[in-house]
Every structure is written in C-alpha cells, then in structure tokens.
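Only one structure is covered here, and it is reproduced in the block below.
Removed from the display is one protein chain of the complex; every other protein chain stays in position.
Letters A, B and C name the chains as they come in the text, with residue numbers starting at 1 for each one.
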Amino acid sequence: MAHDYKLTLKVRDYECDIQGIVNNSVYMNYLEHARHEFLLEKGINFAELAKNNINLVVVRAELDYKLPLASGDQFWVGIKLVQSSRVRFDFLQEIYRNIDNKLILKAKITGTSVNDRGRPYLPDEIKALFLSSSAESS
Amino acid sequence: MAHDYKLTLKVRDYECDIQGIVNNSVYMNYLEHARHEFLLEKGINFAELAKNNINLVVVRAELDYKLPLASGDQFWVGIKLVQSSRVRFDFLQEIYRNIDNKLILKAKITGTSVNDRGRPYLPDEIKALFLSSSAESS
Amino acid sequence: MAHDYKLTLKVRDYECDIQGIVNNSVYMNYLEHARHEFLLEKGINFAELAKNNINLVVVRAELDYKLPLASGDQFWVGIKLVQSSRVRFDFLQEIYRNIDNKLILKAKITGTSVNDRGRPYLPDEIKALFLSSSAESS
Partner (left out) sequence: MAHDYKLTLKVRDYECDIQGIVNNSVYMNYLEHARHEFLLEKGINFAELAKNNINLVVVRAELDYKLPLASGDQFWVGIKLVQSSRVRFDFLQEIYRNIDNKLILKAKITGTSVNDRGRPYLPDEIKALFLSSSAESS
C-alpha cells in the first residue's frame, strides 16, 4: 500500500498493560493521532473545527491485530485516504515496527463530518482534500 | 440479541475529549472491561492467566459507532459469546444508553488464547466455557 | 478523617501497567472522577460549567502513594472539602482498599475556578457549597 502520510512514534511504558504489551485500546490513540497530524498537514485542524461545531467523527473501525508492540518499540503509522461515498471517507492505516518493518496492525477507519445539528457536512477544506487526491492520482 | 452478560457503567469526565463526548478509543476500554468481568464471572481471570503466561489476545475488532456518549451518561454493555473456530471466539458486544435505551455502539471482538511460545492454546477454563454454552443452548 | 463523600469503584485491567498494578497516573483519574461525582451531588456540574466557560481547574496536587491497587481490587475514594483561601479550595482525598480497609493513597488537590478571561471566579453554586459546609460544621 502506498501511504499518503507516515508518522513515527515510540511506545511509552504507561501504554503497556498487565501482559507487558501495548493495550489494544492504545492503538486507537496512535491511529487517531496519526490521522490528526495528517489532516493538519493538509490544513485541516480537528480542534479548530470542533470549536466551530464541525465535528469529524468515526462511524466504523476495523482493526486487525497482527503482532504486539512492547516497551521501547519504535513504529510508524502509514495512512492512505480514500473517499468512500459523498460524505464518508476511509482512512486505511497500517502500523509497522521500525526494527524489522513487520506489520503490527492494519485498520480501516471510516469517518464523516457533521455540523452542529448532527447532519453530515463536508467543510470546504475536506472537499479540497479529495479534489487534490484525485488530481494527484490522475 | 440475547446477551450472556450485562454490565452497567457511567461515563467519567476524563473519558471525554475536545468534542465534549467520549473519545473513540475509550469504548475499547469499556468493551474490554465488560469482557473481563464476564470472564471473571465464568471463573476465568485475565490477570491470573497473564501471570501464568497464558494470554487472551484480540486478533480483530469491528466497531460501529452509532451515537456518542457524553458526560454523566449511564450505559450498559451487553455481551454474547460465540465460538467461531477451534481456537477463536467472538464477543458480540453492544452498548446501550440507560436513559432511552438507544444503541450507542455495536462491536465484534475476535479473540484467541496463546501460550508462552505465542501458539494458540485454549486453557480448560475456556474450553469449559464453550461446552457450557452449547449445553445451555441445546 | 471524616469524609463529606465516598465513592466505591473497582480496578479495571486496562488501568494496570507492566508492573501488574494500577499505573500512578490512573489515581488522578479516580480522584477527579470522585470529585466530579461529589460536586454533582451538590448541584455543581463540571461539564456544564465548562460549556459556559467557567472552568474548575487544579492548581496543585500532592499525592502520597502508600500501597498499590491491582487487578480486581475494589476500593473507595473519600473526600473532605476545605476552603483554603477566598478563591481556592482543597479536596482532601483518600483511597482505601475494600477488602482490608488499608490506606492506598492520600492526596491534597487544590483547585480554583476561572472565568473565560482566565481570572479566578467562584460561581454562586460553589460559594453556596462553602456556606453550607460551614453551616453544617458550626
């Protein structure tokens, strides 16, 4: 998979649980942080949008856990963004461990954007994101 | 869906994020906690197993986010357990808000059990769980 | 110490870390949740205040860790509230393990309330809290 964006991070000890490995829920944090950093690079600020009552929300998440990360591991999160319907977009995300480039986790996170009345609403910044994606891929 | 187990919880303010609603990753915490409480009731102690190098692990998670939980909300997590292969089991989990019994989240969490060499291994307690399930349902 | 409020909770496995015990930072979550539940009982809603730009904030925290909590432990958080200056209040908080009533943690959390310009500001609900406290103790 060709990634639109990559972010390198390192496991923090407090993210590990009784089993001595990163807790399952923490991968959701890694994935979210990588998405927000990616969007920020594209001029889309999750926190600013939230202040203006435009909320980017996740409607579905699929995660395949392949191998666990443990204390001290460095890893990178790769993202590929695909528009899946008029108002929905899929973040295809993968996590790889740096030391051996093994696949740790594969995810598909489907999001949409809603306005202050809870209705699907794509702000111009996000529309522009898909226009530029298709332009680049043509 | 008929649930094998139900656990009632309440949103804690620190679980809510910038958008003023429970952060997506926190539902993984709720689901995990409900699974561990359910297993405990069946005589299976996640922490004890981990100490003995028998690790219950999640291999796949599917989550459908329907409605958000917010500060102060009480909710319950329902669980139905299904054996999906010789060494895998699916926890079908749903979260409902107490006040109006609306569906908040629907999930399928697929787990397995591995021994200290990372090989799939079902301890007797877990085998017994499925035996009793099928006995009950026959 | 006579407590104004008590809240009983149970350790969740995801709150435990590599050492197999509740991570130090999680006690801050327990303490915060207990404070917010206590305030709610007194008619003060942390989340509602935040929406109206009245923010209850912690300015100092002192925590003495006596014994660790571990998987499955039930415990209670006791709170005593003391006004420490015109605009500051101290939550004296203790955590006890249910099974043997041993002291787990002792804390003093100093808070204040600030308005949308970041100035100390005590809303009437909070003033009333101290009036009633002194009335009760006289």
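Assume a contact is a pair of C-beta atoms (placed from the backbone, for glycine too) under 8 Å apart; a residue touches a chain by one contact, two chains touch by 3 or more.
This is a predicted model, so every value here is computed, not measured.
S.K.: Which residue numbers on chain B touch the omitted chain?
M.R.: Residues of chain B in contact with the hidden chain: 13-14, 16-18, 20, 23, 25, 71.
S.K.: Against the chain that's been left off, what residues of chain A make contact? List them.
M.R.: Residues 12-14, 16, 20, 29, 32-33, 36, 40, 45-47, 51, 70-72 of chain A touch the chain that is not shown.
S.K.: Over the whole complex, note the residues of chain C touching the chain we left out.
M.R.: These residues of chain C touch the chain that is not shown: 18-19, 23-26, 28-29, 32, 46-47, 50, 55, 57-65, 68.
By definition in this document, only the chains that are shown with their structure count from here on.
S.K.: Measuring centre to centre, with centres taken as mean CA positions, what chain is farthest from chain B?
M.R.: Centroid comparison gives C as the farthest chain from chain B.
S.K.: For chain A and chain B, what's the span in angstrom between their mean Cα positions?
M.R.: The computed centroid separation for chain A versus chain B comes out at 23 Å.
S.K.: State, to the nearest whole Å, the distance from the C-alpha centre of chain B to the C-alpha centre of chain C.
M.R.: For chain B versus chain C, the centre distance works out to 29 Å.
S.K.: Two or more other chains touching the same residue: where does that happen in chain C?
M.R.: Residues 13-14, 16, 20, 71.
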